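Removed: one protein chain of the complex. Kept in place: all other protein chains.
And now, chain A:
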Amino acid sequence: MINRRHLLLASGAILIAAPAAAREAGKPATAAQRWGLLIDTGKCGAECTICVEACKAEMGLAGHDRPRTDAQYIRKVNVKDPATGAGHSVPVMCQHCAKPACVDVCPTGASMKRADGIVLVDRHICIGCRYCMMACPYKARSFAHEEQTGQQPHLPRGKGTVEGCTLCVHRIDEGRLPACAEACAAKAKGAMLFGDLNDPKSEIAQRVAREATTRIRADLGLEPAMRYQGI
């Protein structure tokens, strides 16, 4: 149920987080854009899984009630500092790295990076070797362990291939927000800001330039497009 407070939050968040216009059909993605998310963990409640649920619905991740083998494109990781007891709940998904380890190791080139920085899996040439899963430091990929049902037209899933967060590339190409960011803005505290990191006029680029942000495992030098505040 959306109450008045949520509606106000949502309208504001969508105004500042609206992506660029839809990409024209047949026009390839270009390096002019670098899509990313800025996640404010201060606004991210420990019990809130709205982004996770929205992702599941958008991607048709029905699951088989087998947590060890069911796919998760986005998850909430509860992080606690053992020295101080301070804790955060951090949404973690594919980090859409500028130098993705999964793309480097994939033998067939099925793991690939689009010109605009979105990392995807071409399921037509994925042989299911799972080397990308071994290489990803973020454990951001899942293996389709069995036959998939309830699939969405924009995300064909195939048994025996690897999959992961696409940053809702189908939505971005239509000029819409990723499902997680949209749901967070509409139903939660608007902790996820989506936008073009290459566009100095965008809210995300300005906030990243202005405020202190971190990237998970920045020490590995993979340059993720996901930035976090508050951890």
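Keep this in mind: contacts are C-beta pairs under 8 Å (C-beta built on N, C-alpha and C of every residue); 3 or more make two chains touch, one makes a residue touch a chain; residues count from 1.
Note that in this section contacts and distances are computed from a predicted model.
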Options "Arginine transport system permease protein ArtQ", "DNA photolyase", "Hdr-like menaquinol oxidoreductase integral membrane subunit" or "Peptidase M75": UniProt name of the undisplayed chain: "Hdr-like menaquinol oxidoreductase integral membrane subunit"
Contact partner of the left-out chain, one of A:Thr30, A:Thr69 or A:Gln206: A:Thr69
Sole residue of A:Ala54, A:Cys94, A:Ile118 or A:Ala144 that reaches the chain not shown, by the stated touch rule: A:Ala144
Missing-chain contacts mapped onto chain A: 64, 66-72, 75-82, 90, 92, 101, 103-110, 125-131, 133-139, 141-147, 158-162, 216-217, 219-220, 231
